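The complex is shown incomplete by one protein chain, all other protein chains being positioned as in the whole.
And now, chain A:
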Amino acid sequence: MEALTAVKPLKPLKPRGKSDKFWRTLFQQKYLYLMSIPFVIWVFVFNYIPIWGWTMAFQRYRPGKSFMKQEWVGLDNFRELFHDERFYMALKNTLAMSFMGLFAGFTIPILFALLLNELRRQMFKRIVQTVSYLPHFVSWVVVAGIINKMMSIDGGINGLLMNLHIIAEPIQFLAKADWFWGIVTASDVWKETGWNSIIYLAAMTGIDPELYEAARVDGAARIRQMWHITLPGIRTTIIILLIMSIGNLINIGFEKQFLLSNPIVADKAETLDLYALNYGLQLGRYSFGTAINIFNSVVAVILLFTANTIFKRTSKESIM
């Protein structure tokens, strides 16, 4: 029985002066702490030790030389980075595509989950759910191939639009620089909507059915129920996921952009990661690449904390 009481909810750490109590709690919860040790080590080894590599950004790093023999250059790499026009172009593209992705990637899966949740026929619901999340498991290389083919002059989309007499001439979708962000976002939606809605669906199953019964008794139609019960019921999940995605705004990767890009749209397709690849790693400028990475991490941390604070103030929900 005593062991069970030990697994009481974790209390927030006490400020100084109450260290006595802290040690007592620590002792009480010793098994919990013991069990967490392997994971703390894990995080330390894989997430904290590599931060040592950040020193590279302040050097003119040459592989194969020992740490002490590297040439130190101070902030030169950062200075060069902030003076490069392409960097700002890449930053703009990254932020634009990630905000579009954040917007579409949040509203659509939630809507989709809401609609799925309303389905009565369990069989049908399950089939739709499975079919819609399958694209998640297809790699971007394959997806990009499909999109390239679909959007080519003799591809499916042009064929469809021409048969419906919406357009007279085939459009080269992938040659329109202004459409590139949209195409990337749309393909992301196609690939990830089903997968992202799973977590909302799971959260919805946790809502007390009595609430719906009560609402029905009060005469609420289905739309009302969705608005007043389902959505507030998954609010915590939404906000936590939102805060985490905001933290990742700047790290949108480069696969989709890299694979869908071509010389005509290159200026809209270069993300920070691609920029780091082309001007850092590919030219053997490891230090420059690291500088870009540090910039990314700092921005990500700032975004994360800002979002967290805002939500804490406005809705009392937060992850820290």
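Assume a residue touches a chain if its C-beta (ideal position, glycine included) is under 8 Å from a C-beta of that chain, and two chains touch if they have at least 3 such contacts; residues count from 1.
In the analysis below, contacts and distances are computed from a predicted model.
Asker: Consult the UniProt record of the chain that does not appear here and report its protein name from "Phosphoribosylformylglycinamidine synthase subunit PurQ", "HAD-IIIC family phosphatase", "Sulfur oxidation c-type cytochrome SoxX" or "ABC transporter substrate-binding protein".
Answerer: Choosing among "Phosphoribosylformylglycinamidine synthase subunit PurQ", "HAD-IIIC family phosphatase", "Sulfur oxidation c-type cytochrome SoxX" or "ABC transporter substrate-binding protein", the correct UniProt name is "ABC transporter substrate-binding protein".
Asker: For the chain left out of this view, which of A:Leu75, A:Ile153 or A:Ala202 touches it?
Answerer: Checking each option in A:Leu75, A:Ile153 or A:Ala202, the one touching the absent chain turns out to be A:Ile153.
Asker: Can you tell me which of A:Ala175, A:Met226, A:Leu242 or A:Ala300 touches the chain that was removed from the display?
Answerer: Selected residue, touching the omitted chain: A:Ala175.
Asker: Among A:Trp181, A:Phe254 or A:Tyr286, which residue is in touch with the absent chain?
Answerer: A:Tyr286
Asker: When the complex is taken as a whole, what residues of chain A touch the one chain not shown?
Answerer: For chain A, the residues touching the absent chain are 1-3, 31, 34-35, 37-38, 41-42, 60, 62-65, 86, 145, 148-149, 152-153, 172, 174-175, 262-264, 266-267, 277-279, 281-286, 288.
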